[in-house]
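First the structure, in the form of C-alpha cells, and then the observations on it.
Some chains omitted; the rest stay in position.
Every chain is named by a letter (A and B) in the order it is written, and numbering of its residues begins at 1.
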Amino acid sequence: MPQLVVKGISPQVMMGISKLLVEELVEICQCAADNFTIDCLSVTSVFGGETVTTYPFVEVAWFERGPVIRDAFARAVTQHLHAAGVVDVELAFKVYEESAYYINGESCSA
Amino acid sequence: MPQLVVKGISPQVMMGISKLLVEELVEICQCAADNFTIDCLSVTSVFGGETVTTYPFVEVAWFERGPVIRDAFARAVTQHLHAAGVVDVELAFKVYEESAYYINGESCSA
C-alpha cells in the first residue's frame, strides 16, 4: 500500500508515468517505493445500449494519511495523467483500517 | 458516479438493460445520465476445487444519498436484471467521501 487500481487507462500509459509518479509519491507519503502497486483492471464498459470506452478512474487504497497528504497525492497522480494525455481524471481514496489489514497473518495494528 | 461495477453478468446483458436502467436511475438520483458508468469486471471464479460460474454481483460506488434513494436504486437495478433473466441479484453500495474524491485534482468537498 498504497495501491493504485486503475480503470480506463491503458497499462502502457500507466507504465510510462509509473517511474516518476512513484518517485513523487514516495516523497509525499514518506514511504518506500516498493510499498506502491499499480494494477490496471480488465473491464468492459457499456452505456446507452452499446459498449463504450471505459471512463478513466483511479482508486487509491491506503491507510488514511489526512487531507494534506491526500491532496498532494491526488494532484501528483492527476498531473502525471494529464501530461500523458488523459483529459479527465477522477480519483477516489478507499481507506483500509490498520486493524483489518493483515500481512502474513498479522494485523497491522498488532 | 454513481459507478456500477459488475461481476458475473455478461457485458451483453448489461448492455441490453443499460439504456432504460440509466434513464430510471437519472430520475431516482436527479443527476445527469453521463454521471453513470457501468463496468463489467473480467474475473475467474473458483469453488470446491474447480472453476465455477461467477456469482452475479453489482457494487455501486457513490456518494451517500440516504436510504430512500438507495432502496429505489437497488430496486431499479434488481428489476432490470430480473427481467433480463438474472435470477439472484446481490448488490452492495460502497460509499466514497466527497472529501476523498478528486476531479482533475480538486476535491469534491472543496
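The working rule: a contact is a pair of C-beta atoms (placed from the backbone, for glycine too) under 8 Å apart; a residue touches a chain by one contact, two chains touch by 3 or more.
Since the structure is predicted, the reported quantities are computational estimates derived from the model, not experimental observations.
Participant: All chains share one sequence here; work out the copy total for the full complex from the 2 shown.
Facilitator: Copies in the complete complex: 3.
We take it that only the chains that are shown with their structure count from here on.
Participant: Over in the complex, which chain A residues touch chain B? Could you list them?
Facilitator: By the definition above, chain A touches chain B via 7, 41-51, 54-55, 57, 67, 70-71, 74-75, 78-79, 82, 88-95.
Participant: Can you list the chain B residues touching chain A in their complex?
Facilitator: It comes out as residues 3, 11, 14-16, 18-19, 22, 36-42, 61, 94, 96-97, 99-105, 107.
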